[in-house]
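Everything below concerns the one structure shown next.
One chain of protein is taken out of this complex; the other chains stay put.
Naming follows writing order (A and B), and every chain is counted from residue 1.
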Amino acid sequence: MKIVLEHVSKRYPNRNRKVGGVFTAVDDFNLTIPDGKLIGLLGPSGCGKSTTLNMICGLETPTEGKIWFGDTDVTNLSPELRGVGMVFQSYALYPHMTVQENIMFPLGNLKGEDKLSKEEMLRRVKHAASLVQIEELLERKPSEMSGGQQQRVAIARALVKTPKVLLLDEPLSNLDARLRLSTREEIRRIQRETGITTIFVTHDQEEAMSICDEIVVMEAGFIRQVGRPQDVYDEPENLFVSKFLGTPPINVFDAEVQDGRLLIGDAVMFDVPGVPNGPVVAAVRPEGFIVDNKGPLVCGLDLVERMGRDKSVVATHPKLTSARQIRAIIDSDVHVDSHVDTVRFALRRPKTRLFDVQTGERVHFPGEEVVREYQRQKKATS
Amino acid sequence: MNTRSFKGWLYLIPAIAFLGVFVVYPLFDVFIYSFEEGYNSASQTYFGIGTYNYSYVLRDPYFIQALKNTFILVVITVPLSTLLALAISVALSSIQKLKELYQTIYFLPYVTNTLAVGLVFMILFQKTPYSDGFVNQIIMAFGGNAVDFIDGPYWAKMTVMCIYTIWVVLPFKILILTSALASVNPDYYKAARVDGTSSWRIFYRITLPMISPMIFYLVITGFIGAFKAYGDVVGIFGTNLNAAGMNTIVGYVYDMLYGNSGGYPSYASAAALVLFVIVLTITCINLLVQRRSVQTS
Partner (left out) sequence: MSDVSKDLEQGRSFERAAKVRRVLTYIFLSIWALVVLFPFYWMVLTSIKTYSSYNGEYVPLLYATDPTMQNYTDAFTAVPLARYFMNTVVFTVITTALMLVVIVLAAFAFSRLDFAGRDLLFTVFLSLMMIPNELVIITNFVTITDLGLRNTFTGLILPSVTSVFYIYLLKENFDQIPDELYKAAKVDGTSDFKYLMRVMIPICKPTIITVLLLKVIECWNSYVWPRLITDNQLYFLVSNGIQEIRENGFGRENIPAMMAAVVVISIPLIVLFLIFRKKIMEGVSRGGTKG
């Protein structure tokens, strides 16, 4: 089921009565979600991603705009008529019902022609349970299960109605770190198996990056960027997206362009022909630093951490604005002398992104393109 | 009105209807009654509007007697029952064995019909031509003289009334104070013990301040409850309380409304409002005292 959001806005009366006015949770939201894909709504808390999910679900109606499921306008349709399944952050399992009763509950609401026989209901419950591999737990109560198991029950309950759209609200946030890893794989597997268009909301970029076909990065009610996770990571359209994605986070410097050259402090990093003179924000991914004795970026060296696969160089630079320290990730076989006070870096162009100081929008320059293996091959053949 | 609003009100219709008819409307009505002079419940007519009902009630010797009885009852039973409940609760929380048994026994009066048990108290205290009664036997065993507590002198009747009232109100107070005591973090006691604090000092300086909000709560509810005494009194002295000289304010209200001398809703309303004002005043004073003592402590 293809989902289209057309100029969708959601405004609430401001909670703080003294301030008055309205609070805009979602602002003029336009998005097309292709059929059968796993989409992640990503953003810091309060950015409107849950509100968006609730509007797609039908728990809230947009103040303005339309929502389409395929060719149907569902904007004012109540949730049960939209054919959606939803998994809540706290799972929202009914505590007084067994797993089986929980999963069967949505089927019991069907009326008239849709009404199912008891056997059919049981068959569907079994099927949904087998899909999430909890067939042995059907007689348990939610309180007798682990968080991961409860999560699976919640998914089974959402799937039992064979929804056309599956919505997951922060599905992993109540799980511990290890379960989180396996559960996200599980969600991916279930989505692939069922082919249901799935939208999930998270504030954890790693979660979104790892399993989504596409991510939607949101901030303060606006969409900041939509795209495949790797594309969004490599080619952030604005400073917010570049800072929000990636661990360790991107390193942001106050920089300047003079006569087609990029300067951080007084040092020239590399040529950026065509970029107008003036201040600019330069953001460098941790993997964008090359340790180089003649490198232009002279930093105070704080610490070198060995992390097995690679090394992390922690350093300081007066022009850094994103954090107190630079974090650079380098290959573990590169030697860094940790007994001296300074370290010098050269920057990789494809890992350095420039942004407008005022608007935070991307400023492009030649030679910034990430050239991936497949693209190189493509170019060679064409 | 949208459908959602409509639905909300729909669910509330029964509650609103019942409360409207049996609480809100009567609340206004009682004021009107109390100012309608010479109201006749048979013809539903009255002569005029004024404060005559109040001056009648306030000059009625039965009302004065009821007022006096109620005040004595309040002044004696509230402090006594609270102190006794405190002593029992402290004793209860210091033991482990049989605690539940004691708690269960102490709570029994709460779930019994006060009129029924009032009868038992009556026969325990009563002096008849056949027998001096159980309580008098005990008094005589200690060398005292038998007294008729039910039909005898005023102070004797008042004594029974107070004893029975305390017996009836204690379960609630014990329950509240025991749970208040149980909710005091035991670490405070441990800390005090480590510092070598004596148990009396622990009680006075730690326990008491910690449970003082609950004690205040009990004192206020105790005042209100005692001012409304009626059922327990009927249990002991029967329904003709004016004759026994043991009427209470609430009893006076009901007698005015219905019963041997009844049929005067106007007088009853005036008396009920006088009671309401007294209870309200006492509650406000209590709250003020509480606020002051909380501020100073």
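We adopt the following convention: contacts are C-beta pairs under 8 Å (C-beta built on N, C-alpha and C of every residue); 3 or more make two chains touch, one makes a residue touch a chain.
This structure is a prediction, so every number in the text was calculated from the model and none was measured.
The chain that is not drawn here is touched, among residues B:F71, B:Y154, B:Y189 or B:Y258, by B:Y258. Of the candidate positions A:K161, A:R224 or A:R344, contact with the unshown chain belongs to A:K161. Within the set B:L19, B:L208 or B:V289, the residue that contacts the chain not displayed is B:L19. Set against the missing chain, the residues B:L175, B:I206 or B:A244 yield one that touches it, B:L175. By the touch definition given at the top, subunit A reaches the unshown chain through residues 54, 57-59, 78-81, 84-86, 88-92, 94-97, 105-106, 109-110, 157-158, 161. For subunit B, the residues touching the absent chain in the complete assembly are 1, 4-9, 11-12, 14-15, 18-19, 21-27, 29-30, 33, 41, 81, 87-88, 91-92, 94-95, 98, 102-117, 119-121, 123-124, 128, 130-134, 137, 167-173, 175-176, 179, 218, 221-222, 224-225, 228, 230-231, 234, 238-239, 250, 253-254, 257-258, 265, 268-269, 272-273, 275-276, 279.
Note that in this section only the chains that are shown with their structure count from here on.
Mean C-alpha positions place subunit A and subunit B at a centre distance of 64 Å.
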